[in-house]
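Complex shown without one protein chain; remaining protein chains in place.
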Amino acid sequence: MISSRAAFLRSFTRAMHGPRSIGATLREALLGYGLVMPSALIFLVFYYAPAAFLAYISFFHWNLFVNGNQFVGLRNFEILANQPLFWRSLFNTAYYVVVLVPTTTLLALAFALLLREMPNLRSGGLSRALIFLPHVTPVVATSIIWVWIFNPNFGLANAILGFLHLPQLNWLQSVTWALPSVMIYTLWHSVGLYTVLFLAGLASIPKNVLEAASVDGGHGWFAFRRVVWPMLGPVTFFVIVLVSVNTIQTFSQIYTLTGGPSSLAGGPAFATTTDSLLIYQTAFLYQHFSLASAMSLVLFVLTLALTLIQKLLADRIVFYR
Amino acid sequence: MRAPLTLILRAVIGMAWIFPVYWLIVVATGARGSAYSIPPVFVPLFHFLPVASVLAHTHLLQHVLNSVIVTTSTIVLVLFTGALGGYALSEVRFPGRSLYFLLALGVMMLPQQALMVPQYVVLYHLRMLNTYAAMIIPFATSTSSIFLFRQFFMRLPTSYRDIASVEGVSTARYLWRVALPLARPAVAATVLLTFISSWNMFQWPLVMISSKSIQPLEVSLTFYMQAFEGHWRQLASVALLALLPVIGVFALTQRYIVSAVAGGELAQKE
Partner (left out) sequence: MVHRGYARAAAFVAIAAASVILAAYGGPSTTHASAAKGPVRISLWESHSPGGPPGKSMVALVNLFNRTHRGIQVELTVTKASHKLLGAFAAGDAPVLAEVSHYDAAFITAHAIKSWNPYLSGAGGMSAVERGAIFPVTWTNGQVNGQHWRLQANVKVSQLSYNIGLFRKAGISSPPATWAQLAADVAILHKRLPAVVPLAWKDSSAHILPPFLSNGGTLFAPGSHEKKANFVTPAAVETFTFFRRLYANHQMIFAHGSEIRADFAAGKLAIADGTSAGYQKLLDAVAGRFQIGVIPFPAGSTGHTANLAQGLGFVLVAHHTPAQYRAAATFVQWWFSAQPQAYWGSRSGYPPESKLALSAMPSGYLRRYPGISVAVRILESPYTVARPVATAYKEVQGSLDAAFFNAVTGKASVMSALRSLETQANAYLSGSSAL
């Protein structure tokens, strides 16, 4: 087994030599399969196979065991369609994504523009590190700090609002402000990653292009609008897709900020019950695993659809300018 | 923008972002109840007794060792699978390449919450439950590592490989001797990102691992965070202890990360 694989490996590593023939094409294909095999296997065995089980079981009434499950067709999806809480969770997820995608992207872009290397200034390495650092921290550990900060009566957030003579808020205890509070935490936790992505995008713009723009009298906004922004198109698209996928799947901070292990997360009054939280609760708290699987399938399709729409838009706007 | 103004803005933002972590230090080492004192206390007192008592109550060393074993092995394997996958995507033509691309991309979009139940079944049948492998093998590759390497390898001039090919250099040798050293920033970024996700892993080991002796640090610390709920300083100390290793690794690798992600899709291939 192993020796034949070694021979196989030797054969594909020779694939790069000689003129291109059918044999060479075949060898290159074999090389390709050999190279992607380790990662593809892991994806298939540990992610897609379990996901296929979820998709399968969402058409069944799962009885906890592998055999004897009852086929129920689209019944689980019908139940979801008639469940107000499911629609509420979709709304909350949409609200969360629609607010966070633009704010995260714009804030990250603004930070990147501020921190980049400028003609008369080195890049802001220390600040960049400080902004990125929260992304490194475990959510369980840092969310407790934010629970203290958001305390309506004695927390720092209201102390600051009070100092600015602004009305104080109930933050996580308010139907209106609970989800925005989670958004603030998420923004704090994740913006560093996207800032770095934008910084990388900025760094890849050739210096002479920037200089040419400024020689032409292009300063400030004009240079940004005409030179920098178009060249940031691809990285912007990448950031938007990444923020979208990550925000749709947000779970840990909602769980820890709004309830934690001891009480029902997602409150108050379902104000922070997003789709991934509801999937969790439906599966492990309410013990309706098939229903949770159906929700997972819906969420996956929605994520995929959103990414495809973004890709189509990006193809039109970004690449064919 | 004027330089002084830029500098001030940079400083303000940096301080604002680090403040919550700083405040954790204030609470952990400060007077009892400093989290809620009005007016707020902003100066740490450096009382390290709570930190010390937490250290005394946890079998820290064993758990640190477990985390190191898991994280190091995961990083090595992710570098291996990521570099191979990235190379295949950027340099090798084979039918199904775009399928593999979608496969890697699609993993990011799978909703994670309910997935753990069938994943448990897979680990059970592979006899991997309650082993180090359960915390390593499923995470031995990642979409981001594959794409980072793909981006980097795409930036390498095609002529490098042509020369290597003419010289009769094998793919493995080319990858090891030429491509990987040039992709050092991608390696650094992969190390950092893999470290973050592997070290901070919590739900997974909680479900897949049952013996205490191989539990990673994060699980034991999170348990202690629940246990110390009423003792703020201890609680903050535990959180602080959980943060320190990640911050350390971050400090060592963070300067590579910008150069690491600057590649691939952002720069056209020659």
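The first chain written gets the first letter, and so on, giving A and B; residue counts start at 1 in each chain.
The rule is short, and it goes like this: contacts are C-beta pairs under 8 Å (C-beta built on N, C-alpha and C of every residue); 3 or more make two chains touch, one makes a residue touch a chain.
None of these values were measured; they are calculated from a predicted model.
Of the listed residues B:Tyr160, B:Phe223 or B:Tyr256, the one in contact with the hidden chain in the full complex is B:Phe223. From the options A:Val182, A:Leu291 or A:Leu306, the residue with contact to the chain not on display is A:Leu291.
Although one chain is not drawn, the whole complex shows that of B:Gln119, B:Ser144, B:Thr194 or B:Ser237 it is B:Gln119 that touches it.
Looking at A:Asn92, A:Thr105, A:Asn151 or A:Thr195, the residue that reaches the missing chain in the full complex is A:Asn151. If you put the missing chain back, the residues of chain B touching it would be 32-33, 35-36, 57-58, 80, 116-122, 124-127, 129, 137, 170, 172-173, 176, 203, 206-207, 210, 212, 223-224, 226-232. Residues of chain A that touch the chain left out of view are 1-2, 5-6, 9-10, 13, 34, 37-38, 41-42, 44-45, 49, 61, 63-66, 72, 75-76, 79, 82-85, 147-148, 151-154, 173, 175, 259-260, 262-264, 267-270, 283-291.
Just so it is clear, only the chains that are shown with their structure count from here on.
Of all residues in chain A, only 12-17, 25, 28-33, 35-36, 38-40, 42-51, 53-54, 111, 114-115, 118, 120-121, 124-142, 144-146, 148-149, 151, 154-156, 159, 188, 192, 196-197, 199-201, 203-204, 220, 234-235, 238, 245, 249, 251, 261, 275-276, 279-280, 283, 289, 292-293, 295-296, 299-300, 303-304, 307 touch chain B in the complex they form. Considering their complex, residues 1, 3, 6-7, 9-11, 13-15, 17-18, 20-21, 23-24, 27, 35-36, 38-40, 80-82, 84-85, 87-89, 92-97, 100, 103-104, 106-115, 117-119, 121-122, 126, 137-138, 140-141, 146, 161, 164-165, 168, 170-172, 174, 196, 199-200, 202, 218, 221-222, 225-226, 235-236, 238-239, 242-243, 246-247, 250-251, 254-255, 257-263, 265-267 of chain B touch chain A.
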